[in-house]
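See below for the structure under consideration.
Omission of a single protein chain aside, the complex is shown with its protein chains in their original locations.
Chain lettering (A, B and C) follows the sequence in which the chains are written, and residue indices restart at 1 in each chain.
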Amino acid sequence: MINLSVQIGNLALRNPVIAASGTFGFGQEYSQLYDTSRLGAICTKGLTLHPQQGNPGPRLWETPCGLLNSIGLQNPGVTSFVEEDLPKMKEMGLVVIANVWGNTVKEYGQVVRKLSNTSVDAIEINISCPNIPGQPITGEQIARTARVVREARKACKKPLWVKLSPTGEGSSLQLARAIQAEGANAVCAANTFRAMAIDITERKPVFRNIFAGLSGPAIKPITLGIVYELSLALEIPVIGVGGITNWQDAVEFIMAGAYAVQIGTANFIDPFCGIKITEGLTTFMENESIKSWEDIRGCAHQ
Amino acid sequence: MINLSVQIGNLALRNPVIAASGTFGFGQEYSQLYDTSRLGAICTKGLTLHPQQGNPGPRLWETPCGLLNSIGLQNPGVTSFVEEDLPKMKEMGLVVIANVWGNTVKEYGQVVRKLSNTSVDAIEINISCPNIPGQPITGEQIARTARVVREARKACKKPLWVKLSPTGEGSSLQLARAIQAEGANAVCAANTFRAMAIDITERKPVFRNIFAGLSGPAIKPITLGIVYELSLALEIPVIGVGGITNWQDAVEFIMAGAYAVQIGTANFIDPFCGIKITEGLTTFMENESIKSWEDIRGCAHQ
Amino acid sequence: MDKIDVRTAPVIANDQVAPDMFLLRVQGAFPAKPGQFYMLRAWGINPPLSRPMSVFDRTDKLLSFLYAMQGQGTQLLARLLPGDKLVLFGPLGNGWNQQGDQIALVGGGSGIAPLFYTAKVFGKVDVYLGFHAKPFLLRTFEQVAKQLYVSSESGENGQKGLISNVFQPHGYDTCYACGPYAMLEALRHPCQNAGVPLFVSLEERMACGIGACLGCMVRTTQGLRRVCQDGPVFRAKDVIWDD
Partner (left out) sequence: MDKIDVRTAPVIANDQVAPDMFLLRVQGAFPAKPGQFYMLRAWGINPPLSRPMSVFDRTDKLLSFLYAMQGQGTQLLARLLPGDKLVLFGPLGNGWNQQGDQIALVGGGSGIAPLFYTAKVFGKVDVYLGFHAKPFLLRTFEQVAKQLYVSSESGENGQKGLISNVFQPHGYDTCYACGPYAMLEALRHPCQNAGVPLFVSLEERMACGIGACLGCMVRTTQGLRRVCQDGPVFRAKDVIWDD
């Protein structure tokens, strides 16, 4: 029997394929298509203390092999999530990673505290959303990020993951080390890239916030490089996210040192993408006689 | 008569379409296809003080809508360029932007000095090549970058352009302002992204240097955002480069504030790309009754 | 609800029925209610997103779409030849629910697409079609319409002007409309004044197509709603139009 399981700190996943935050709702929608508990885990849409409406439209724009989104963290708020959505997710047997955004350092702590006493399996702190107006990429400020992680760590009995920005200091080793030092159990690299599009007919930016977040296959070579570097520099596990579309991409990330991968935009390219990747990984392990991901994790490091 | 010309500091170009460094050799090859003097200008392959062999192969790798390259600044050295290549370029009526790399701060000065007394039309300092082994992206060090620009400025009677990295501090406004303060006449944003690929059959990085530079349509939304921000923040002209593939892309960059655009990888997608973009821009100006680029440059700023 | 699935089906025909309008038929038995849609693709990872298209017609043996060729996705669709493969994800959305006896369907531009199958299933409905240029597929629509009303800018094969000017709500129990925003807007007040419930099918850019990404929201009096999952059909009076 092929064993795809993976251990991320205290958390065991049946396989290393995780649905990325914001692309998979709270798991209900894709469960119309397949048994989503066959995925390693599911990251929820970003949760905030209070319900948020998100950004005005348009919220989506296509780019070459990429997608710009400006959803702006629309969500029902953490309380509603815990009452309405989480029970359904757990009933379906899903491993739930609660993705969290705080509008202030304190809010991060508050949201994490609310989640810490629930049945979520881990908490993923998003410090890197490019879609909040007026908000600089918080990942760009090492000191503030450290405070956010400290606050979250204090509030959190669960495994704590921190999701980095792919640019600026957000991806720097220095920042990642600070996050590790504050007690995070894993880092996820990376979120979407700050990017934009202009409607040349209208002669203005497509998005009301001007900037939006770039995801999809286009960014894969960059996030792969970030994961490679981070997993060399850190003791804690690194989780790869950014442009992963097929099992070969997933293997690249694992060979670059990732413990698991998250699948975002690729769900839109093929709604069965997550399942197909787990299947592809199974065949790969079989064909290459790989007993455990440890056999090849980080094997591309030199 | 449609007037596509553009003024970048002291330098007048017949149109804003420039061939990007490293993708167009010294102009001879593409001149087998069309009259390359129909382009606004041509950036040479990066020139160093001494001839350089560049990196061992493979040097190219395809990614989704993108290209990874690890050429590693193979070039005949500035002296040979001045004696052999430059005369041919000038004879063909090309506007020549000499792209320069220094392995040390001093070398930047030396190469620039050699070029300053020649017929090159401008000098473009590359502070952002991800393909030099052991070399951090120099754009990540504001202080050193300022010294490089100062050194080059001292040595240079020509228009001096500085080509930024798209990531890290290399793209930060702080760095760009420092470059402006040192007397650069324009900034080019941006160079390739530090990125990588792993050969999963070989279980190792594709490139000997591990990292390579990502270019092509994939990166366009990110570089467009950088140009938008820089052109709001700087007094000196910003030149857009990164993923521009058709005239619509070029118009997006101009509306984001660019004075000109450079075309790199798109030359490989369609060898006539540069010419087609100038033609597309002509029709665009005609249809929209645009008299001068100033009518729409930066019109997307809000 | 019928099970949502991704399937690959062979193209039977992809005929140009007007400049830039194509009728694409694929083989297979697909479940779908009137007003539902599928996400279509016939390419790899670029462009990344599939294209939402309403069901134009279906039988036990085939499914068809009527689409306008515009950007890169629909240009790739337009290149499909018989025997080529189309990837379909659906059926998606709520579709129209038949309500009342005297029903009017109003479509403008590519918004006429969902009306054929709707008329066929509902039976005995009046169909109003507004065209920009020369009308097309009129014989096809005649087969399923109780009465067919047509208008276009030139007035060819019908009346001259906007279909929203031709359509009079009085006497109908319900009106279903699909088309450009301006057309839907123009229908709202006449229907409201006549007390005729108006249902509109909305269009927004979509990524997931099933309600997971929150990319396709519309503002309604009940809050933000997902066009793909909660729509695409909404009661016009629930939609906040002053966007």
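One rule holds for everything that comes next: a residue touches a chain if its C-beta (ideal position, glycine included) is under 8 Å from a C-beta of that chain, and two chains touch if they have at least 3 such contacts.
These numbers come from a predicted model, not from an experiment.
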{"item": "Visible contact partners (per top-of-document touch definition) of the missing chain", "value": "A, B, C"}
{"item": "Option touching the unshown chain, where B:12, B:33 or B:181 are the choices", "value": "B:33"}
{"item": "Touch with the omitted chain, as defined above, among B:38, B:59, B:113 or B:144", "value": "B:59"}
{"item": "Candidate in contact with the missing chain, chosen from B:25, B:77 or B:183", "value": "B:25"}
{"item": "Residue of A:64, A:109 or A:242 touching the missing chain in the full complex", "value": "A:64"}
{"item": "Hidden partner chain, residues of chain A it touches", "value": "64-65"}
{"item": "Residues of chain B (touch criterion as defined above) contacting the omitted chain", "value": "22-25, 29-30, 32-33, 45, 53-54, 56-62, 64-67, 69, 71, 74, 216-217, 245, 265, 267-272"}
{"item": "Chain C, residues in touch with the chain not shown (by the definition above)", "value": "44-46, 72, 81"}
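The definition used in the following text is that only the chains that are shown with their structure count from here on.
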{"item": "Chains touching both chain A and chain C, listed by label", "value": "B"}
{"item": "Most centrally placed chain, judged by C-alpha centres", "value": "A"}
{"item": "Interface with the most contact pairs, given as the two chains involved", "value": "A-B"}
{"item": "For chain A paired with chain C, centre-to-centre distance based on mean C-alpha positions, whole Å", "value": "36"}
{"item": "Where chain B and chain C are represented by their mean Cα positions, the distance between them in whole Å", "value": "47"}
{"item": "Per-residue overlap in chain A, given as positions that touch at least 2 other chains", "value": "64-66, 216-217, 245"}
{"item": "Multi-chain contact sites of chain C, meaning residues that touch two or more partners", "value": "45-46"}
